[in-house]
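Heads up, one of the protein chains got dropped from this complex, but the rest are sitting where they should.
Chains here go by letter, A and B, matching the order in which they are written, and residues are numbered from 1 within each.
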Amino acid sequence: MGFGRMLENWAAFRKDDYYDNEPYMWGMAIDLNKCIGCGACVTACYAENNLPVVGKYHYSQGYAMHWMRIERYWDEPDGHADIDISQKPETPMYAHEGTPQEDTVSFPERGAHYIPMLCQQCNHAPCEPVCPVAATYHTPDGLNAQVYNRCIGSRYCGNNCPYKVRYFNFLDFWKENYDGAPLPHPLELQLNPDLSVRSKGVMEKCTFCVQRQRDAKNAAETAGHPNYVEDMSFMTACQQTCPTRAIVFGNMKNPKAEVSKLWASHQVELGRVLQDKTEDVRGYRVLEDLNVEPCIMYMDRVRNIEA
Amino acid sequence: MRRGAKNPYSFGFWCKAVFVVVGLLLPMAAHADDISNAPQPIRFPHYIHAGKFKIDCMYCHTYARRSKVSGIPMVAKCIGCHQHIPAVRHKPRIEKLFSYWKKKEPIPWLKVHDLPDFVFFPHMRHIQRFIFQDGRPTQQVCGMCHGDVKTFVTARKIRPLTMGWCLSCHKQFQGTSDIGKPAPASAWMVPTSTAPLMQVKYPQPAVLNPEHPETMTHAEIAKLSNQLPESIREHLVRAPHDCWKCHI
Partner (left out) sequence: MSSKSWNRRTFLKAMGLGGAGSALLLSGCGNTDIIDEVDLEVRKEKVEPNVDPQDFVQPGVALYYASTCRMCPAGCNLHARIREARVLKLEGNPGSPVNHGRLCPMGQAGLHAHYNPDRLTKPMMRKGGKLVDVSWDEAMDTLKEKLAKKNSRLAWLNGATSGHHAALTKAYLEEAGSKNFFVFDTLPPAVGHAVNEAMFGNAMPRLDFKKAKLILSFGADFLATWMSPVHFPTQYAEFRQPPRGTLVVAESKMTITGANADRWLGIRPGTEGHLAMALASLLVEDPVYAKRVPKDILAEIKKVDPVEVSKITGVSSERLHKLHHLLTKNSPSMVLSGSSAEGVEYGSETARAVLLLNVILGNVGKTILPRSEAVFPDLMPKMGGWAQLRTFIDGLHGGKFDTVVVFGTNPVYQAPAFMKADKAYAKAGYRISFSMFPDETTMASDLVLPLDSYLEEWNTALPAYSPEDGFVGVQQPVMNPVFGEGTTRPFGDMMLAVIKQMNPKYKTWKDYEAYVRDSLWTMRDAMVKPPVPTVGGETVREAFHNQVLSTGYIRLKTKPARAIKPKLEAINLPEAPKANSKYPFRLLPTARLGLWDGRHANLPWLQELPDQLAEVVWDSWVELHPSTAKKLGGIVTGDVLRVSSASGSVEVKALVTMAIHPDCVAIPLGQGHTEYGRYAKGVGVNPYHILDAKYDAKTGELATFATDVNVVKVADRGSIVTLAHGDLVLENGSNSQAGRTIVKTVTAKQFNRTEEA
């Protein structure tokens, strides 16, 4: 498109009324009380989205292509590692009373902090304005779109992402599979035809399973209600496989959708940088103070400190 | 070369020249292929089936209204009729057909209307909109992109099928909107009334003559839109103008 048109477009989806006429705003709520860190979502994403397996060497180089990853921490945000029972002062959550264990050995006694991290589909995405060719932009239904055939591979977007959820195809992984051979037959039969297979030089990231969204909208249009996709009639691959139903995805403009109800009950609003919560409910968005407006709400992990 | 003299035919000049020539020629490449010579396994005569016998496009290309792809008819479909037509049973092309059927092998047609792998074009939406909603005749709708097939032998690519060409039609049906900003309803092409379509004048030669691939002009379409009743214009049908609708 022409340069003038590009500038217009960059401005268009930064206006507040951009989403007004669109019946959809896709969002997600991930409950860390339920997430057990099993990684089914990660594998389902690989299966659904033609993600290449890069092998040990390329993984060590940072070329892994896991659009969804499970991050595991041992400590709380304030750096307090839930470990040293003899030295740390008591906090409301980690009351280590009584005599320490025999040899003051430290364990992570409250378990691991798991968080599935994926593209947050920020409404004020820092990755969008910096693309030199406008290969990434914001769709009216709230998704951060990545157009593979337009991408020239400058990687500026990946640089800007605060969550580091953008992945660059440094190699033609389908041609240079980990042992140097093309994707061995018959593994290529598993590839999803609804989605591009990305080649070298292209940036990619979680799309909230846009191919499924397209099919769902198609079905809705055929059924005669083009502007209404029923809640849960289409699920992202991660949501569909999660054994504990920790991931809830849906249309946040539909007040009856489960995801909208969760956002509402946790008093997290799109369009606010700092939430105004009347109660200490669990919902929050990661790094939202950067004013990126992520569309994924996480719910705090819970531990019974009386145990 | 003497110092200070300017060489008009420097390395830089030739680089530029090559770029200009290639750049100018590339768009023409989209039209450069003559698919009538594409060697199909059977020289299937559309002019007999769609032309002489007036078989509806969707009788064979069944999936056009149900799926992303329009579908080449299954071999059983051809056999379904031809097993009952003794008059032509031993013609060479029909013999070839039956040989595939006997071996239970699919006929390996060459794809004429091939879009790059990163383009997703849903036939279903187009057929549903233009044939079932708008009520236009099938051959006209299919003909917009595939040409006047009832005069062809095997299929021929008569449209460039480039992104710009697709967008030219999408723009007409989107109005003058930019990405994401919906145009006012009056600028949108809305379904026709129940009156027979032939009353609305479409310039027929544009579809039937592959030498002139243009369809209606913007002005002509706008004129037709304005003739339609107000009540129908409230029905919202929008063509995507969003990269991600087609380039997933």
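Rule of thumb we're sticking to: a contact is a pair of C-beta atoms (placed from the backbone, for glycine too) under 8 Å apart; a residue touches a chain by one contact, two chains touch by 3 or more.
Computed from a predicted structure; not experimentally measured.
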Among B:Phe19, B:Phe53 or B:Phe132, which one is in touch with the chain left out? B:Phe19
Only one of A:Cys242, A:Val268 or A:Cys295 touches the unshown chain, namely A:Cys242
Need a quick check: the contact residues on subunit A for the chain that isn't drawn. 32-34, 36-40, 42-44, 46-48, 53-56, 59-60, 62, 64, 66, 69-79, 81, 83, 92-93, 97-103, 105-115, 117, 133, 148-153, 164, 178-179, 184-187, 189-194, 196, 198-199, 201-202, 237, 240-246, 265, 279-282, 284, 286-287, 298, 300-307
Considering the entire assembly, which residues of subunit B contact the chain that has been omitted? 6-7, 10-13, 15-16, 19-20, 22-27, 29-30, 33, 35, 38, 62-63, 66-69, 71-76, 100-101, 104-112, 114-118, 157, 161
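The rule is simple: only the chains that are shown with their structure count from here on.
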Measuring centre to centre with CA averages, how many angstrom lie between subunit A and subunit B? 38
Residue positions on subunit B within touch of subunit A in the complex are 116-118, 120, 122, 124-125, 128, 178-182, 236-237, 242-245, 247-248
Can you list the subunit A residues touching subunit B in their complex? 5, 8-9, 12-13, 18, 21-22, 137, 139-140, 143, 145, 147-150, 194-197, 207, 210-211, 214, 218, 221-222, 226-227
